[in-house]
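Read through the structure below, which is laid out as C-alpha cells, and then see the notes.
Note that one protein chain is taken out, while the other chains of the complex remain in position.
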Amino acid sequence: MRVTGKGLINRDKQISFSFDGKSYNGFEGDTIASALLANDVRLMARSFKYHRPRGPLTAGSEEPNALMTLHSGARQTPNVRATAQEIFSGLEVRSQNNWPNLERDVMSVNDMFSNFLSAGFYYKTFMWPRAFWEKLYEPIIRRAAGLGALSGLHDEDMNEKAYAFCDVLVIGSGPAGLMAALTAARSGADVILAEDDSRFGGRLLSEVEDVDGKPGHLWVDDVIAELSAMDNVRLMKRTSIVGAYDQGTYGAVERVSGHLRGAHADAPLEVFWRISAKQSVLAAGALERPVAFPMNDRPGIMTASAVRSYLNRWGVAPGKRVAVFGNNDDAHRTARDLAAAGVEVAALIDSRPDSGPSGDFPILTGAEVIDTKGRLGLKQITVRTNAGMQTISADCLAMSGGWNPSVHLTCHMNGRPVWDDKLLSFVPKDGAIPGMTVAGAAQGVMSTAGALQSGLEAAKTALAAVDAKVADVTAPQAEDAAYNIAPLWQVSGKGRAWLDFQNDVTTKDVKQAAAENYQSVEHMKRYTTQGMATDQGKNSNVGALAVLADATGRGIPETGTTTFRPPFTPVAMATLGAGARGAGFAPQRFITSHDMTVKAGAPMIEAGLWYRPSYYPEKGELTWRESTDREVNMVRNHVGITDVSTLGKIDVQGPDAGAFLDFVYTNMFSTLKVGRVRYGLMLREDGFVMDDGTTARLGENHYVMTTTTAGAGEVMKHLEFVHQCLVPDMDVQFISVTEQWAQFAVAGPKSRVLLNRILDSEIDNDSWPFMACGDVSMGGVQGRLFRISFSGEHAYEVAIPSRYGEALYAALLEEAKALDGGSYGMEALNVLRIEKGFITHSEIHGRINAFDIGMERMISAKKDCIGKTSAARPGQVAQDRDRLVGLKPVTPSQKLMAGAHFYNVGAEATRENDQGYITSVCYSPTMKSYLALGFVKNGPNRMGEKIRMVDALRGVETLCEICHPVFMDQEGEKTRG
Amino acid sequence: MVNLVAKSPCAALLPLSAGNVTLTEQHPDALTSVAPFAEKEVEVSASLTVTHGVAYPAVNHAVGKDGARAIWFGQGQAMVMGGKVSDDLVQLAAVTDQSDAWAVMRLQGASSADVLARLVPVDLRSSVFAEGDTVRTELQHMMASITCVGTDCFDIMVMRSFAKTAVHDLHAAMKSVAALSI
Partner (left out) sequence: MRLTCPLCGERDRREFYYKGDAIALNRPAPDAGTDAWDDYLYLRDNPAGVTKDLWQHELGCSAWIVVERNTVTHEVLSTALASDVKKATK
C-alpha cells in the first residue's frame, strides 16, 4: 500500500511492468519488491528446499527470499533479487522454483516431510543401494534442486571488463562513506565512490533524521552535487565491490543497463571493474539480522530496517496492520516511523523487560513472538508475555535482532573479524586488508553522527598514507543516539525457527548438527547448508553461530567466526567471462596470405594463435587426404609454396652474439660463416630439448634465429632469461622480427626455376648452395633468401617485408601454377617432413633429450651450453630409453595411429610391457604406405624388428617394422641438387 | 620484373569512429628498433639527434613529434619512427628494420582514455599519462605499445598479425563507451 507524502520515488513517472503475467504499476525509483508491496503483493517466491511461500525479508542486495526471473527467451535471467532490481516500463518478471504456480506449488509437499528432510538427510538417505545413486537419486535430486533456470539459449547480452585507478576508493555511500569521500575529494585526492545501490545515501535514504539541519537525503543530494562537480572524483553507483585482493586491487561489478528499457545495443549489461586503489575506506554499513522465532518465515515478516526502507524511501507500507518485534531501540524507531506515517501499529513487542513506551501504540515488554499464522501471508502472531499468551492480528511483522557490521570485504584476505560483546556482533579486525580503513556502521559505529565522524577520520588515515594534505572538513550535526541492545538469538516454541531462509535451515538443524558432532562452525555449515545460499550467510551466519554456541555450551567467540569469501554479492559468470566469448576468447594472428588462402577454400587450422592453411582442395577432391596426397606429389615432382611466416624469427645482434648463441645452442654458431645457415638444437637446463630451428649469420655480429611456430614465445623468453639472469655481461640484443618478414617456403625440383622468375637477378647452385643465405631483390624490394628444406626437396625460404607478403605470395603462386605446382598446406607439409624424418614438437614434446632423437653428437665438446651438464647424466644416455625410430606397417595399407603404444610380438598389451609410442603419423603417397615417427626402447638397435602397435582407445592393432626415421633420400641428394 | 604492391597492416580495417572517438591507421616512414650496445646509449642519442632531432628516450617516455619520434620500447630498446637511422648506428646499437612488423593506430577523441580503460590495465588518464608518456603493456590479450601524443590522442602499436583483433577490440570498446554516454 502506497503511503501519501512519503518516499523518494518520482510520483510523476508511472511505470508499468508484469509479474507472473499480471500487469502492475509502480513509480520511477521503485524496485520490483517495493512496487509489488505497493500493490499489496506479499507472496513473491518459494524457498529452495521446502518450497515455503515467501515475501521479501530485506530491502537490499542481501535478500535471500525474493529471487525472481527477468525477461524470457535468450535474455532470461534467473535469481535476480527483487529488492535490488529497479523496474522499468515493460519489464517482465516471473516467480521461480514453483509448479504449476506461486500460490499452488506441488513441491511444497516437501514442507510436510520436513521432519525427514532435515540436516544430513541426503547424506543419510541416499547411501544405499549404491547403484541407485547415479541412475536414480542424483537425477531426481538434480531436477528438484536449483532456483531459477537459464534459458539454454545463447546469451545475447554483452558484458565488459575495465580497469580503474584511484588514490582512495570509498566503498559505500551512507553517512560514513559520503563523509570519507567528501574529505578525500576536498583534499585533492583521486577518489572513487562506489555504491551498490541505484542511489547514493545508504541508510540516510531510509531513515527519518536530519543531517546538518536538513533531511538526510537532502544532505546526500548536496554532497553528491559537490562531488559530481569535481574532476578528481568518480561516482560509481549500481557498483558492487565484490572482492578485495592483494596490493589494493578490488573487483567491482557495475550494473550498466539492466535497469533500462531498450538500452543502446552496444551498451554492456554489466562491467567487471578491476580497481587499483592506493587506499580504501570500507563504509559498507551494517545489515540487520532477523530473529529466530517459530514460524518466522511467512510473507509479511521482514526486518525492521526493511520496513523503514519501504516506508521512508519508497513510500510503501508493507502491511495495513504492522507489528514490530525486537531486542533493541531500532524496533521503537520503526514503530514511531509507521505511526507517524499513519500506518496502524498493532503492537511493539520488545524482548527487553525494562523498555519503556515510546509512542502512541501498544507496547509489550519482556515479550516474544512465539508463533505466526497465514499460509500465503502473515495474518496473526502469538506473543508470549509475562502475563501469558496473546494473539494479535497483523499482516506485517517488522523484526529487529540487532545489526551485523558488513565485515565481508575485510575477510577476503584471510582476516577474521572479532566479537564485540557490547554490539553483540562481529567487527572487523584492524589491518585485515592492507590499505583499508573501516568506517561507520561497518566498524560498529551505529549512530549517524558517529558514522559521519568515523568517515572523516578514515579519510584522514587514507590521505596520510598517500601523503595528501587534509582539507579542513568538519562533520555536520546529526542524530547521536546510543545503540541499546540485549541478546535475543532464538525464541523457544513449537514451530520451526528459520535462520537461513533461502536454504531452509532452522535452529533445529543447527542443533541436530551439533548433536551429531558437527560442532565446528565450518562443519555445521556444510552439514546443514546454512550460509551456502546466494546471500552467503549475510542474514544467517551470526544467528546460526549463536545457536551453535548455545547447543555446544560455548560462548560465541569460542565457537568461531565466519569466513566470508569473494564475491560480496553474486556475480554472473557472463560478467566474469566478459570479453572472452567467441572470437574474444583469444586474439587471432593472421598471415599476409590469409585472405587469398581463405578465398582458395583452404580450411584454416590454429597453430598457437596463428591460423594456417590445412590443405587446398581442388575440384573433384572429396577428402582432405586426396588434396594432401596431391600436394605432396606436387612438391616431390614439381614445386609447391607455403606460408611459413608463423615460424619465430629473432634478430640476434651484438659483439657477443656468436658467443651467446654458442651458449644457448648445443652446437657452434660462432664458427658459422657469414651467409650460411646452420640447424641448431636448443636444450632446457635439465637437458631436455626445448626447440630447434635454423639460424643464419647475416653479418659478423648479426644472426637471425628461427624457432618453431609454437616455440617462438618460449624461446624469446628463454633467450632473455639466459641473457639477463645468467650472462648479463654479454653484449647482445634480441629483437623479434617474426612480423617484419613474410616468409614462404618454395620446395620441389623446380623451386629454383620458379624463384628465378621472381628474383631480380638469377641464382644457381654455386651462388646459392644448400644452407646458403643472403639478401635478394624482388621487384626492386630487398628480401632475404635461405636455402633450407623441411621437405627433403631442393627448397628455399624467401622472405620479404610483410607489406609485400600478399603480393609476393600471389606472384609465387602464379609462377608455381605455370610449373604444374601450387600451394600446399600444413597436412602436406607434415607428410613431407615425416617422409624425411624431420622432427617437430610432436617429437620434442618436453621429455625428449638430444640422445633420444639421435642428436647427442650435436652437443659440442668444445664449450659449455645450457643443458649440457644435465644431458650427460647417466640416465639421459641409457640405451634402453625411448628413442626415435621410423615405423611402417608390415602391410602398407594398414593404419598407424598417433598416440598408439608398442608391445613386443607375443607380449600382452599392458603397461609393464610398453615398448614406446607413436608421435607422428601420415599416409605417404611417395612410399604408398602409412608411416610413423615414434619412440621405442633402444629403438636404433632394433632396426628391422617387428613390433605390435596397439591403439586401445580406437581399437586398432597393426604389426609394424622398426626402421630408420628417414624414409627417403637418406643421403640428402635431392636437397643438395 | 615482378610487380609487388604494398598493403598496410590495417588496410581495409580503418578508419573507424564511434561517439567522439576515431581510430585511424598511421603510416610512419620507417620503424627502426634501436637497442644500444653496452655503454653506447649516449653515442646512440647523439646519432639520433643528428638524423631525427630526438634524443634516445628515457624509460616510459617518447620524444619528438609526428614524422620523427623515438619511443621507449622496453628494456634497453627504443622504436624510432620516421626516416632512416644513420648507417653508422649499427656500430653502436642493434638496429633492426621493423617498418612492416607493427600496426600503428591512432585513437583520438574526448573519450579515448575511457576506451583504453576497457582494454589496458594501466592508468592512462590525462592526469597521470600525458603527452610524451609511453607504456609497454597489454591491450586486451596482446602486447602493445601505447604513447600519448597529444590531448586525448594515443598512438597504439600492436604486432602486425594482431591488427584485425586489435581493431575489433578497440572498436567494441569505442562503441560501448559511446553507448554509455547516450
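Order as written gives the chain letters A and B; numbering starts at 1 within each chain.
As a working rule, a contact is a pair of C-beta atoms (placed from the backbone, for glycine too) under 8 Å apart; a residue touches a chain by one contact, two chains touch by 3 or more.
As the structure is a prediction and not an experimental result, all values here were calculated from the model.
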*Any idea which of B:V44, B:A93, B:L116 or B:V135 touches the chain not displayed?*
B:V135
*asked:* Tell me which of A:T4, A:N115 or A:Q247 is the one touching the absent chain.
replied: A:Q247
_One chain isn't shown here. Among A:T239, A:S276 or A:N830, which residue touches it?_
A:S276
*Of the residues A:D40, A:E92, A:E626 or A:E685, which one touches the chain left out of the display?*
A:E685
_Absent chain, residues of subunit B that touch it_ = 59-60, 74-75, 121-122, 135-138, 143
*If the missing chain were put back, which residues of subunit A would it touch?*
163, 245-249, 274, 276, 413, 434, 685-686, 717, 720-721, 723-726, 728-729, 864, 868-870, 873
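Note that only the chains that are shown with their structure count from here on.
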*subunit A and subunit B: spacing of chain centres that average the CA atoms, whole Å*: 31
_Could you list, by residue number, the parts of subunit A that touch subunit B in their complex?_
158, 160-165, 190, 231-232, 256, 263-268, 274, 276, 579, 583-584, 586-592, 610, 651, 653-655, 731, 733, 735-741, 757-758, 760, 778-781, 800-808, 811
_Applying the document's contact rule, which stretches of subunit B touch subunit A when the two form their complex?_
1-9, 18, 33, 35, 37-38, 76-77, 93-102, 117-118, 120-123, 125, 127-128, 140-142, 159-166, 168-169, 173, 175-176, 178-180, 182
